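Every protein chain except one is present and positioned as in the full complex.
The block that comes next holds subunit A.
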Amino acid sequence: MAEERRFRSASGAPIALRRRQHSASCRDLAVRGPRLQLRSLSAATSAVWLAAYGLFALSENSMVLSAAIFITLIGLIIYLHFVKIDQESLLVIGSLGIQVTSSYASGKESTTFIEMSQVKDVVINEAIHMQKVIYYLCILLQDPDDPQGVSEVVPLFQSSKPRLDCLIEVYKSCQEILEQRKTAPQSS
């Protein structure tokens, strides 16, 4: 069963949280950011091409125009493939682990899977980001040598930066599944 709710990100952009429950111990939480607007794309392209045409009028060198087209294309490809993240999702499978996926605008997906034995807890932390203090959700990884220690902090939803209300929903869903592994009896 899937449900979708609208929230706002830390900078005010509209984002959507989609929750799906596949089974009693498997949940999928996806945060979708705003898509690439045609407006901003055409504005950026026109600005670059106007500047290139101005340079061409000054220098009478047609290489400037071809260079501008080349730069626009390469820049667009790099932006879509490496910078613009469309959707970030969290797949929590109790007893297997947590999978964090970021999907880029060009379709590329970068995935990390963290096994359940390495996960200590999922918490909401505060951070100073530029001139603001924002909340972010993170996974605490267990230190194998020290049972009370934390070896690494993995921040989630870094590009969409949801606000506290959205983070609380995600936190509650994760904790419900993480609690199951504490109450489940250990195999003898």
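FYI, contacts are C-beta pairs under 8 Å (C-beta built on N, C-alpha and C of every residue); 3 or more make two chains touch, one makes a residue touch a chain; residues count from 1.
Note that in this section contacts and distances are computed from a predicted model.
Undergrad: Can you pick, from "Iron hydrogenase large subunit C-terminal domain-containing protein", "Regulator of G-protein signaling 9", "PIGQ acetylglucosaminyltransferase" or "Telomere length regulation protein TEL2 homolog", the UniProt name of the chain not shown?
TA: Matching the unshown chain against "Iron hydrogenase large subunit C-terminal domain-containing protein", "Regulator of G-protein signaling 9", "PIGQ acetylglucosaminyltransferase" or "Telomere length regulation protein TEL2 homolog" yields "PIGQ acetylglucosaminyltransferase".
Undergrad: Can you work out which residue in A:V31, A:A52, A:L91 or A:L156 touches the chain that's missing from view?
TA: Of the candidates A:V31, A:A52, A:L91 or A:L156, A:L91 is in touch with the missing chain.
Undergrad: Any idea which of A:Q118, A:Q158 or A:Q175 touches the chain not displayed?
TA: Final answer for the missing-chain contact: A:Q118.
Undergrad: If you put the missing chain back, which residues of subunit A would it touch?
TA: Subunit A touches the chain not shown through residues 22-26, 28, 91, 93-96, 99, 101, 111-113, 115, 117-118, 144-145, 184-187.
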